[in-house]
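Have a look at the structure below before the remarks.
For this depiction, one protein chain was excluded, whereas all remaining protein chains were kept in their positions.
Order of writing sets the labels: A, B and C. Residues in every chain begin at 1.
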Amino acid sequence: MLEELKERVCEGNVALAEHGLVIFTWGNLSEIDFEKKIVAIKPSGVSFEELETEDIVLVDLEGKVVEGDKRPSSDTPTHLEIYRNFPKIKSVVHTHSTHATTFAQALKGIECFGTTHADHFFGKVPVTRKLSEEEIVNDYEANTGKVIVETVEEKKIDPLQVPACLVANHGPFVFGETAEKTVENAVVLEQVARMNIETLKVNPETKAIDQALLDKHFLRKHGKNAYYGQG
Amino acid sequence: MLEELKERVCEGNVALAEHGLVIFTWGNLSEIDFEKKIVAIKPSGVSFEELETEDIVLVDLEGKVVEGDKRPSSDTPTHLEIYRNFPKIKSVVHTHSTHATTFAQALKGIECFGTTHADHFFGKVPVTRKLSEEEIVNDYEANTGKVIVETVEEKKIDPLQVPACLVANHGPFVFGETAEKTVENAVVLEQVARMNIETLKVNPETKAIDQALLDKHFLRKHGKNAYYGQG
Amino acid sequence: MLEELKERVCEGNVALAEHGLVIFTWGNLSEIDFEKKIVAIKPSGVSFEELETEDIVLVDLEGKVVEGDKRPSSDTPTHLEIYRNFPKIKSVVHTHSTHATTFAQALKGIECFGTTHADHFFGKVPVTRKLSEEEIVNDYEANTGKVIVETVEEKKIDPLQVPACLVANHGPFVFGETAEKTVENAVVLEQVARMNIETLKVNPETKAIDQALLDKHFLRKHGKNAYYGQG
Partner (left out) sequence: MLEELKERVCEGNVALAEHGLVIFTWGNLSEIDFEKKIVAIKPSGVSFEELETEDIVLVDLEGKVVEGDKRPSSDTPTHLEIYRNFPKIKSVVHTHSTHATTFAQALKGIECFGTTHADHFFGKVPVTRKLSEEEIVNDYEANTGKVIVETVEEKKIDPLQVPACLVANHGPFVFGETAEKTVENAVVLEQVARMNIETLKVNPETKAIDQALLDKHFLRKHGKNAYYGQG
């Protein structure tokens, strides 16, 4: 069932490797079919090179496998927590991409220092608080999802306008309206993180860009008055 | 019409991606036919991989499309502002290349620290002031061009001798006498920016090179007494 | 004899080059057949591009060549010292990979700053003390092995749980249960070292992650209660 969904999810996972965001079996992409309330996700511990459409696992929103021979990604409860709380999100990507993970390890969000960031993320990309020992020991992966939801809600972020959240000491989770768009967001996040580090080297006093410039760049590409692209 | 111009512009845009200066749909290259007063430019939001000669849009110097089915780059008014003010410039490139964009984000120009820079840029590459809220809200892309023109003129720069300007919080715009040469200038700018950052790590006290060395290297490659190359 | 062992060792050495961990003739991989007490290792000074299975040298645990036309790696005594002292280790890799070597040169171990590290290394990757002049002049390569053994034992490390040790002023030696797994550990070590350097740039106050998170990530992938992968 849901063959096209599984194909898109397989292609999206392979694209993560092609863009250099993941190596070995690190990272995973899922997409949800909201009508059927079913999520297609990468199987656990399978390398991106060997991944095929029939390996993709279908689970319901409680995590029960409804199709597939393999175990779903160990991060599945994190993805489900995100889908249950943000109905706008259709796809979730998790990577350990070098520079975005660096910010997660440093417990710092990624400030908007330029229009590359503003074209894709409508403001600072947040980092979660650290999980408590209790949250780590019991239901770790679900609690990882809960702390993402908590962070996005506390900061009153629209998760399609700032489609990423860094999990403290861990790495980025990225959101989107399609698997393809979510992969793109993950690529941009990595590039923005990389340039942010370099920018602070050139000028440690660099501040976030003005709101007017942030509005201009984000809204010329997104929303009802967008005029970028072929319309 | 102007098929050769459109071919060069298509090839130049593709070359930006091949040199690693652009990903997805970021960046654009144009070239002007000064006799006909027509500019050939990349269409908006089309990926470099899919770009073909017939996608290239022809516009006049007021931005009216004179040939092509697609919308021109949203940065077209910036390119036109540059062409209208600097008749020597035949081609303009805009990228978000990593290290040049870093300097734009840090609001710093790129000092000439060595002969790699001096071989291509006859002195410091300038950065513009930030645009005002008014300039951002109304006619943003044209105002981006105007602040480039203002910066080049204020600093009394010959835009073919220092063929690039960094737009604050945004990224580099690069100039040249041909599309091919302008792509080369964009590659060199990125490399010079990268080495500049590394140089300041090794020696934070590094100063710009002496004028005599700058003169020697720039003028052995450019101008009437040049003796580099096959003449 | 031991054709399969030699094939795996040849493939493992070639994989080091494919992963970008070694260039020219730098670095080497070996694997031991514990029953026969024979080690298969790369020949000295042969480039990874030209390496073939029949070039792999077989030596006994005292370093005597038991098969092969070529001299074994000049680092052979280091490998043997490790095998003699840690019977759990089945394969050893030595590289000069950029960022792991950087830590060795800086005389610093690699702290665990995130779950990428915790997934593969159960705590800080140690660095040895510097060798004394006496240890350098006589039996240098064996003494390199001895200082690795000393470091692992002093810190009460299980060398399969923290499967790497940095030799001061030199570079990483990496361990594993198979040649393939040891190559993977060497790739991860390089990536972890790279992200560690970047993390300290973003936040110089970064501390090692909490023990609970380290336990969670290492033990969900390793040991009897592991639940990562396809089981």
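Throughout what follows, contacts are C-beta pairs under 8 Å (C-beta built on N, C-alpha and C of every residue); 3 or more make two chains touch, one makes a residue touch a chain.
Keep in mind that this is a model prediction, so the values were computed, not measured.
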{"item": "Where the missing chain makes contact, among the chains that are shown", "value": "B, C"}
{"item": "Touching the absent chain when the full complex is considered, from B:Thr53, B:Gln161 or B:Thr199", "value": "B:Thr199"}
{"item": "Positions on chain B contacted by the hidden chain, ascending", "value": "113-116, 119, 184, 187-188, 191, 194-195, 198-199, 201-203, 206, 209-210, 212-213, 216, 220, 227-231"}
{"item": "Residue numbers in chain C that touch the chain omitted from display", "value": "23-26, 43-46, 70-71, 74, 96, 98-99, 101-108, 130-131, 133, 136-137, 140, 169-171, 197, 200-201"}
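Here is the rule we go by: only the chains that are shown with their structure count from here on.
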{"item": "Chain-level touch network, classified as line, ring, star, complete or other", "value": "line"}
{"item": "Chain nearest the global centroid, as defined over all protein CA atoms shown", "value": "A"}
{"item": "Superposition rotation for chain A onto chain B, Cα-based, multiple of 5°", "value": "90"}
{"item": "Computed distance of Cα centres, chain B from chain A, in Å", "value": "33"}
{"item": "Whole-Å separation of chain centres (CA-atom averages), chain B against chain C", "value": "47"}
{"item": "Chain C residues counted as touching two or more neighbouring chains", "value": "none"}
